[in-house]
Every structure is written in C-alpha cells, then in structure tokens.
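The other protein chains are all here in position, but one chain of the complex has been omitted.
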Amino acid sequence: MGIVKADKLTFEYIRRDEEGNVDSITTAVDNVSLEIKEGSFVAVLGHNGSGKSTFAKHLNALLYPTEGTLWVDGMDTSEENNTMSIRQTAGMVFQNPDNQMICTLVEEEVGFGPENIGVPTDEIWQRVESSLKAVGMYAFRKASPNKLSGGQKQRVAIASIVAMKPKCIILDEPTAMLDPAGRKEVIDTLHLLNKQEGVTIILITHYMEEVIDADYVYVMDEGKLVMQGTPRTIFSQVEHLKELRLDVPQVTELVYELQQSGLPIKDGILTTEELLQELERFR
Amino acid sequence: MSIIVDKINYIYEIGTGFERQALKDVSCVIEKNEFIGLIGHTGSGKSTFIQHLNGLIRATSGNIFYEGQDIYDKDYDMRKLRSKVGLVFQYPEHQLFETDIFKDVCFGPKNLGLSKMDTELRAFEALRLVGLDENLYYQSPFDLSGGQKRRVAIAGVLAMKPDVLILDEPTAGLDPKGREEILGCVQHLREETGITVILVSHSMEDVARYVNRIMVMNDGILMYDDTPANVFAHYKELEQIGLAAPNVTYIMNDMKKAGWNVDTSVLTVEQARDSILSCIDQNVYRK
Partner (left out) sequence: MLRDITIGQYYQTESVIHRLDPRVKLMGTLVFIISLFLGRSVWLYLGVTAFLAVIIKLSNVPLKFIVKGLKSVMILVIFSAIFNLFLTDGQPLVHIWKLTITKEGTILAIFMVIRLLYLIMGSSLMTLTTTPNHLTDGLEKGLGFLKVFKVPVHEIAMMMSIALRFIPILIEETDKIMKAQMARGANFEKGNLIQRAKAMIPVLVPLFISAFRRANELAMAMEARCYHGSEGRTKMKPLKYTKTDYIAYLLLALYLVILIVIRIFL
C-alpha cells in the first residue's frame, strides 16, 4: 500500500440552522479514490473551493471521512487511536505563515512538535538543528518569526514539521501569500527535502509553475477528482484546465496558441528548451 | 489632473534604534488616465510609497502635489485627498464590517457627508461597475467567495468617486480564474470611467498584459519607470532584485539567442505567437 490511500473518500459539511435542524449539506470531497507512492512529489490542483483543502485536512486526521476510508501509512484515519501517529507520519503546513507559528523564537517553534510527542530534551535539540539546516534557516534560529520574510517563515514552518520526522508532508497552498522570490524559496526547499531525505511531498497549490517538476498531478473540482497524470499529460489539456478555472504555464499556453494557429507542434511541452527543440523542425 | 512626487524620503521608527529608510528620493509624475504597474519584492517600499499618495503616511522630507496643490500645506484637506486618491489595501475583504454589502459600500460616501440619496446612488453605481450580481446586494459580505468580497471592497472605494484608484495586490491568494476576473474588472472599469489606476502586483504576467507603464521599486529606490517592454528588457537586473520578467520574455530571448529573428519586446502569449509565426515559413503549417 502507498503512503496515502483513499478509497471512495467522501466528506459532507452539514450546516444547521439555529434550532439545530439540518439546513444544507455540502459535499466538499466526493468519492475520491487515489494512491500516492512513498517518496514521490505529488501536486493537487483546483480552484478555490474545489475541495482540495478539505481533502488535505483528512490526510492529517483533522477531519474524518463521512464515507469511505483513508489510510495514511497503512493506518485508518477514522480510528481515534491512530490520530497522533498519523499526525506524526504526515505533517501539515498551512497557507498563512503567521497563523501557524506558536512560539516567539524560531528554535522554540521548531522544537514545539517534538516536545508534544515526548522526544527527550537532548534529541529535541539535535532535531531542531538538523531540520533548520535542512531548510537553510539555521542562521535564524535565535530570531523572532515576526521579523522574517514570508518565504523564511514558511521554511521555518516546514522545519517544524521535519523535526517530527514525518514520512510525508502535506502543504496547503503554502505559497499563496508569498512574493515570487519567497515562492521559489519554498518550492526549492520542498524538492530538496524530497530528493535528499526521501520525504513524500503533497503540494496543494493553484500556481501552475510550481507543478511542472512534480511526479504526479491530481486535479480536483467540486470535490471530485477530475484529472490525474504526469504534469505533461495534464498540461496538454489546456482547454479542460481552463474550464476548471485553472491555468497553464505560459510556455504551454504559447504551444497551445501556436497549435490553434495551425502549427503542427506536439502536445505537453513544459519548458523553453523543449519548445526551442520542437520549433527547430520549422526552421 | 496629476500627482507630482518630488524627492520624497521616508524613515521608519525614527529614534528607536530600529530606524530604516523605506523610501529614498522617490520622484515621479502620474498623469490622468494612466494604467501603472508597481512591482518590487516584499519590503521594497511599494506599500509605503502608495500610502504616501493619499496622505496616510507623511514623508520625512520631500513634497507631493495633487492637482498643483502641495498636500503638506497646513490647510490642505487631507480627507478630500483620500476621496480623490482611492486606496484599496491588500486582502481588502478584511475591512468589510457592515451587515450587508450595500451598507458597506455606502460607508465611504457617507463619510464624505453626502445626502442619503447621493450616497445610495453612488453605492449602486460602484457595485454595478465591479460587476457584482444584483441579487447579492443585501446579503452579508461575509458569505461571499474570495473574489466577490474583493469586488465589494473595491466598490467601497469606488463609491467615493476617486480620480485615481490604487490597488495593492488585488489578486493575492485568488485562483487563476479569480485573478483574471478581478483584473478584467479593473480593465473594464478603466474603459468605462477613464480612472487612473496604479496596480501593485507580484505577477509579471499580469502587469505585462494590462498596464502601459511600469515602476520598479527596490530598497526604497524607484529603479525603473518606463514602458513594460523597456522595463522587461532589463530582465537580468530584475532577477537580481528578486523579480523576473514574464515567461514569454525568456522564451523570446532564448529563441533570439538560438538564431530566430523574433521580437523580444513582446508582452503577452498572443504577441509571442504572432512573432514566432511570422518567422516560420507559411508553407510549413498552412494546410
């Protein structure tokens, strides 16, 4: 079994009126089945409100399925006894860096998770050091998170998860509030962790450029899993993506436009180099 | 109508030991009907700069003239300036507070001391301009989607009938379609009212597509102030200050290096397509 396996996962938000009667039911995640291989870099795309965040919260046992089952590293998330081990196995980084920092010093922030799971003091310090080094923030260990840039804050948030030695990190739009330089910092850090430490990365985003280097992409819409495949196969379906309120990288869009004008150019080009190579045929 | 900014400097937290110069000798002229893009990494001074334009922050030294009047004159009406230079902050939905959308949009004109009828007329007009569905006017602003909330917040400023509209990253945190919708709404607004717009943005692609002048800020200095094509020609310098050019600029520059005779000053995918096609022998692809 993969590190994450969902079988017909369904989650319903139930809204109640003042008397407690059911007002409306929204199906936020609708019959999603998927399996994610350990050590892979996976991206989940979808517009705001497509259900991707709700899905992510299931991976961390912050929400439980209404129907269907979700296993994280073989553990059923709806079993209460598993909650703590699941949260240790699959760490979660959220969108707003300010709202997930608990402590006033970077090193204390990174130590917070290990403290909660009862790691002995000496080992906490080792873990804090190694995880801050892994994200390149060791020099800031004595700084206050309030004084860091957005990208640096998110790297600290990632280090705080790494310090719990998870097999998998889920990131819920970690770059939505950052500037381009900060976005790049965070994405580079994630690829590094994935390659060097073998941590499974599940990146939820709506920035298409961040998805190009992923191993596999899932696209969600109205709670359903509507597309899946390698970035190349996903991005060759430009029209379908636009229907889903999404976008494609500019290179891919250019290829699409050229195709529309009648140039017989191949599908699924993701980088400038590939485009240049392909265009050589028409010289 | 114009804004003249003459050598303004701004120093943060004077006398605390945390002093930092946020703006250094910034000068520029903003003319009527311009659509300006303001770019720069976080902390480059963009936000500080735009808050000077409507008098929320007072320059440590230097002058700002609005329609020929010095805004730092003792009897200058700062509140009037704020209604003429409308500023919509980042995450504007965080300033919504009324029980329904219509009332929230009325807040601005009401503060101007307008009659009830004028206030409401302006609110209707503003909500129409941002293209919000009429069925939503009397609903709570807190039930809206992110993009809708942002439109309401923009309408809240438009209702003051400003001559200049400054938008601080109006698309931050929205999904691609939501971004496009907000920018489309701004574009439409300009066409209909001829309002001057200053758009602060992190997205070079968006800036390239919409504006006709770009200002680049870095460390409190106005580094470039030119047409988009001229600014993005400096893409290497932009990279050094944590920015970039739109992706198409890179594609076209790489093609040029590979020996294609393409136009490197294109700004959008459509222009890039046309430039590439003009270099390719028509017989190769026209059936």
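Chains: A and B, in written order; residue numbering restarts at 1 for each.
We take it that a residue touches a chain if its C-beta (ideal position, glycine included) is under 8 Å from a C-beta of that chain, and two chains touch if they have at least 3 such contacts.
Keep in mind that this is a model prediction, so the values were computed, not measured.
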Candidate in contact with the missing chain, chosen from A:T54, A:Q100, A:T175 or A:T272: A:Q100
Residue in contact with the excluded chain [from A:V72, A:L148, A:M164 or A:L225]: A:M164
Residues in chain B touching the chain absent from view: 13, 15-17, 51, 54, 56, 79, 82-83, 86-89, 92, 94-97, 107-108, 111-112, 142, 156-157, 160
Residues belonging to chain A that touch the chain removed from view: 57, 60, 62, 84, 87-88, 91-92, 94, 96, 98-105, 107-108, 111-121, 124-125, 128, 142-144, 146, 160-161, 164
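Just so we're on the same page, only the chains that are shown with their structure count from here on.
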Centre-to-centre distance between chain B and chain A (centres being mean Cα positions), rounded to whole Å: 30
Complex contact set, residues of chain A against chain B: 46-49, 95, 149-150, 176-182, 206, 208, 245-247, 249-251, 253-254, 257-258, 261-264, 272-273, 275-276, 279, 282-283
Parts of chain B lying in touch with chain A, wherever the complex brings them together: 41-43, 145-147, 172-178, 202, 204-205, 242-244, 246-248, 250-251, 254-255, 258, 260, 269-270, 272-273, 276-277, 280-281, 284-287
